[in-house]
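Just one protein chain is left out here, and the rest sit where they should.
Up next is chain A:
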Amino acid sequence: MANFLMKRFLQAIFVLLAVTLIVAFAIRLTGDPALMLTQGAGSVTEADLMMIREALGINKPFFIQYYEFLKGLFVFDFGRSFMGGTPVADLISKSLPATLMLAASVMFVSIVISIPLGIKAAVSKGKWADQTIRILSLIGLSFPNFWLALMLVLVFSIWLQWLPPSGMDGFASFLMPAFTMAIILTATNVRLVRSSMLETLQAQYIMVARAKGLSENTVLYKHALRNCAIPLITYFGLQFGGLLGGIVVIERVFNWPGLGTLAFDAVSGRDYPVLQAVITILSMLIVGVNLLVDIAYGLIDPRIRTE
């Protein structure tokens, strides 16, 4: 197991190197930030542009720039933003918690709802409870994210005025963005839980557990659920990555002060250091979660642990 984790850890480092390299390279293809900064500033000479480039450090060869970026990474120094010169690390430490809290509440809500619903659907396969859950999840799946977000704002913020339409300010402000994203995840997760549960419930050891006289809840939530945990956790881990991607759009809609909003502004300003930092942090999160998933395998399944 330790060996396996070490391998995974080295893989993770390699993935991060590759991602940062590609990102650093691709960003520099998007255009010259010096031109962007001087837009509408009247007469700008080539000498002025050179001076700006030197100040920003983008006149150096690409690999020097990349090397400096990597060096900074170890001390959480991502340089300064091209817009206003704020240290990027400060911007990140303000936005990261907002994004993480939102993503975590989405995953939490979705998992807490989909596990009991999926199990209920599996045990009542073909009966009305299963049909209802199936129809509900189909409806949930067919909403586009951003449309749902706008509808929620219209109903709960504009008509009913119950919830704040944007920003992050207390529990109420979490409800709409979290719900918007959780609804689609939940719809897929319910089906996933249902199908892996159906498979597990066929197993002989489930009948053995019932033959002991255990309550239905113990049979389902202890004996069966633990056995479907591997596919579920794998999927939840992958889903978390997808969620971080999708969060950019939702943060935009709800003006959520997270990494998505930060990245969005950075793209439009060709703010290399900020963009590079955001993408690096996001990929670290995704790689980190997948490492956690690998560790969880061993905790859940003794057959993997002893390998």
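The rule is short, and it goes like this: a contact is a pair of C-beta atoms (placed from the backbone, for glycine too) under 8 Å apart; a residue touches a chain by one contact, two chains touch by 3 or more; residues count from 1.
Definition applied: contacts and distances are computed from a predicted model.
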{"item": "Listed names \"Pyruvate dehydrogenase E1 component subunit alpha\", \"Cytochrome c oxidase subunit 1\", \"ABC transporter ATP-binding protein\" or \"ABC transmembrane type-1 domain-containing protein\", matching UniProt entry of the absent chain", "value": "\"ABC transporter ATP-binding protein\""}
{"item": "Positions on chain A where the hidden chain makes contact", "value": "203-205, 207-216, 223, 226-227, 300-303, 306"}
